[in-house]
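Removed from the display is one protein chain of the complex; every other protein chain stays in position.
And then subunit A:
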């Protein structure tokens, strides 16, 4: 294992589907143990980046390493050290919540899959529903199960692709809490979101993906400095990330 302080490192990443370019040279790095939010509107290429980093898709050019392992030349090592919660909850609906977790624990070749499943069900408030088929779960429960499945085996880096899209506010808060807890215990979290507020709430570092490139990358405080200070209004107002986002995009398109 490398002594790298970066859990994820991406340089010059390019990817086109057929002849339509989606990523046109993406660079960023994610510090080990931090929460990194990749922000972008629908179709910006967030899922494409997640798929490349989780070895599901190959880039056309550029380099990406996860936990020091190159995603192209060492995909097995990458898979060993990550877990993915995809954009759409990938739970087996015919199995129960408990069976889903046991299955993942077995596929990760862990000892005591039953105990692992019971522990996660408890932590995610799914104990009562544990022996019902996942098909009967609400959207929030399904997402929680989905995330619980990604936490089986304590991977060092977890990828969450739009983990709260489609959830009601209450379920969203629960997912946020889980993510914060997780990062608190030293795991690196890479998440994508369309919600500016989500990035504000969770992330140590925020990168905005637009037109195939990372147009800004920094802490929330750094991002706020890019924005003209306090607007003259009746009350002085802190710029929201939304304001920042729109300002930057307008600058780029009018430049």
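For this structure, a couple of remarks:
The rule we apply is simple: a contact is a pair of C-beta atoms (placed from the backbone, for glycine too) under 8 Å apart; a residue touches a chain by one contact, two chains touch by 3 or more; residues count from 1.
Methods note: contacts and distances are computed from a predicted model.
According to UniProt, the chain absent from the figure is "Transport permease protein", selected among "Isoquinoline 1-oxidoreductase beta subunit", "Aspartate carbamoyltransferase", "Transport permease protein" or "Ferredoxin reductase". Annotation: of A:77, A:165, A:201 or A:217, A:77 touches the absent chain (contact as defined above). Touching residues on subunit A toward the chain that is not drawn are 1, 54-56, 76-77, 79-84, 86-95, 99, 103-104, 106-109, 133, 149.
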